[in-house]
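Missing here: one protein chain of the complex. Every other protein chain is in place.
For reference, chains read A and B in written order, and residue numbers begin at 1 within each chain.
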Amino acid sequence: MSSAVRIAREEWRQWLRSRLAVLSFAVFTILLLVTTVLTTLDVQEARHLRLHQQGQAEEAFYSQPDRHPHRMVHYGHYVFRTPPPLAMFEPGVDSVTGQSLFLEGHRQNSAMFADARAEPRAGGFGPLSPAKLYHLFLPLLIIALGHGVILREREARTLGPLLSQGVTGAHLYRGKLLALGALVGFLSLPALFSSIAATALGESLIASMMLYIANVLYLGIWAALALSVSIATRARGVALGILSAVWVLTVLVVPRVGVTSASATLPTEGKILTDMRMNDDLRKLGDGHNASDPAFAQLRTDLLAQYNVNRVEDLPVNFRGIVASKSETDLTATLNAYAEKRMKRELAQAGHLAAYGLVSPYLAVGGASRHLAGTDLETHHRFLREAETARYEFVQGLNKAHIEKLSYVDDMNRNNGEEGGRRARIDAANWQVLEEFRFTPDSANERISRATSKLTWLVLWFLVLVCFGLISARRLTP
Amino acid sequence: MTAIVVQDLRVSRGGTEVLKGISFSVDPGSVYALLGGNGAGKSTTLLTLLGFLTPDSGSASVLDNDVTQCVSRVRQQIAYLPEAATLYPHLNAYENLEYFLDLAGRKTTQLELDQALDEVGLQLESRSRHMEDYSKGMRQKVAISLAILRETPVLLLDEPTSGLDPVAIDEFNALVRNLAGLGKSILMVTHDVYGACQVANRIGLLRRGQLVGSFDAPAGERIETDRVHATFAERATA
Partner (left out) sequence: MMREFKFMLRDKAVWVWLSLAFVFSLAAVSLGLNEVSQQNAEIAELKQLDRAERRTNLAAQADWGSAAYYTFHITYDPPSDFAYAAIGQRDVSPWKHRIRMLALEGQIYETDANNPDFALVGRFDFAFVASLIAPLLVVLLLFDLRSGEQVAGRLRLIEASAASGAKLWWSRAGLRVSALAVALCVPLIAGGLVSGAPILTLAFCVGAVCVYLAFWTMLTLLLAPATRTGAYNLTTMLGTWLLLCAVVPAILTQLIERVVPLPDGGEIVLAQREAVNDAWDLPREATYEPFLQRYPQWADHTAWNDEDGFEWKWYYAFQQVGDQTAEPLSQSYRVGQARRDELARWSSLISPATLMQRTMERLAGTDMQAAIDYEQDVRQFHGVLRDWYYARLFKAEVFDADVAIETIPTFDPVGR
């Protein structure tokens, strides 16, 4: 048996003999298991529910009776985002953004009714997820068990005999790292379970493995850090104090300061201010409900000239439909411009925050996990874009039917008694313009490439800490 | 008045009886050495006298104060020197003395401190250095000067010479006799037969919680080392 394995085994025996170590180990294992199981069940249920709701929403749209096409534009449609399989490990932004979006003519809704808004305010760090446990709290267990691996030998005065027997500092380091590595490996089993379960549900193997590895790497960073501090300090109290301070700073303080710094450096304008500004822009485009809005005078002249007629009533197409369609196009361009600006700003902010990942592995692993799981800001943005495309297409599809299937005269008389109302309807078969909406996560490669820079930082952190530990272990004296 | 009286004292720690009914007394101005091997119950005796442990039965009193009933009055009468006493390493000798004396409710002047440190023979230039740089002997000197400065009638010393070099041991023993000459009553526990014979007026031999022998010094002389050593070796290993 190599010396490293022997040392590691001895360390494990020490842990297992300590009631406190066993107790904290057990508590964390239970927490991990319960959280993993609960989150997995929740996400599974949400996946089925959203898919079901999506189908229902489509069914409801298709089964609407014959009516005026513009009524259907306002009737609108719901789209849902099913959580990706890996959300069972890292639910990500879903609880903050909400998972459904209402689509209707002339406006872009933001995802409303996020879970977070009606969450009871019970303080603490909010609901637990496996990712939160791994990123926030598991480092504490590694600190508690890992800070003493060398110091224990020093305090029990076994370090001298060990080193004088020809066990070098490097041997000792490898052995202790192995012991901590085995600990990390054991603690990571629930994460491995999530990854495998996600793969079984159709997630790409490589993405779920990368997610698992990223989290193991993160725990490895804490193990290497605890080991280095254990080598470099002379008293357990001091080692624990230093490690706790590092934990408080990198996990609790730096990320939050980073958020404040990002929103101060790259402020976003409030929604109301944007709405006011956008309204000014939109008013210039004209009201698409009002075909006599002066903004559409040019359109009317052009059309009359094109078809060589004198009155809109004589046009072979429904002028009101054309106005609705034209104004939807212009309006969407404006809305999209504002939306894109906002998303770009959010990405810039996220980038600013991510830069703090250099000093806080917590931020790096959180970001990487969300990228890999497909529960990140980018995926949310793509959802918004795809939903917007779906919105634009069904609205314009309905406008097309409005132009071609409903005569201008009938349209103008739509409020003229019951008979007028009946004549201004089109066949319900036209509602088929709505296409089915199924949101799928980005490809594994796409997600991995987004996570690459954060993963690189994690690898760098790990390597630097291991090198530092090895170098100081070589100089280890009793 | 007898300084310390212990009567049929029984004390348990962690469920096992450590002191199994011992009785002895310490006269004023004398040194009593409680001699015994590891686990004989020496430290337990001291901790009971200080009121940290409660006897199962029997009694112990310091200057007629029962140790279980008037803990704080007893502690005021006693200066205690723990084994390998470490004071605060980030303070110097003066600061440590000031701190602990203040804790005991005694204000001192710089002159008094220096006199006490002179008495124990701590070099002047070391006194304002942080104690983390001190040798074991120097630390012990500061600790005993603390006991002196407390100006208590009774001193309890726990293995005061363990880990000291021979010169320091001789200096220390002289100091203890000197203090007894000044009227202090001293109870010291030790496993060092030679040292005990050097300083003690009376030696009690403690084995597994029982007093198994007692030696008195003839007036003006010391206890014979060989006699004690022979008994100690024989009874201790029996």
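Note that in this section a contact is a pair of C-beta atoms (placed from the backbone, for glycine too) under 8 Å apart; a residue touches a chain by one contact, two chains touch by 3 or more.
Not measured: the values here are computed from a predicted model.
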Of A:Val317, A:Ala350, A:Ala428 or A:Val459, the one touching the omitted chain in the full complex: A:Ala350
Selected residue (touches chain absent from view) among B:Gln7, B:Ser25, B:Ser59 or B:Gln76: B:Gln76
Option touching the unshown chain, where A:Ser24, A:Ser453 or A:Ser472 are the choices: A:Ser24
Touching the absent chain when the full complex is considered, from A:Pro69, A:Pro85 or A:Gly148: A:Gly148
Among B:Gly15, B:Gly105 or B:Pro218, residue touching the chain not depicted: B:Gly105
Positions on subunit A where the hidden chain makes contact: 20, 24, 27, 31, 38, 67-68, 71, 74-76, 78, 92-93, 96-97, 100, 102, 104, 110-114, 116-128, 136-137, 140, 143-144, 147-148, 236-237, 240-241, 244-245, 248, 252-253, 255-260, 262-264, 268, 270-273, 275-276, 346, 349-350, 353, 363, 366, 377, 380, 414-417, 420-421
Residue ranges of subunit B at the interface with the undisplayed chain: 47, 50, 52, 72, 75-76, 78, 80-91, 95, 99-100, 102-105, 150
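In the analysis below, only the chains that are shown with their structure count from here on.
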Cα-centroid distance, subunit A relative to subunit B, in whole angstrom: 69
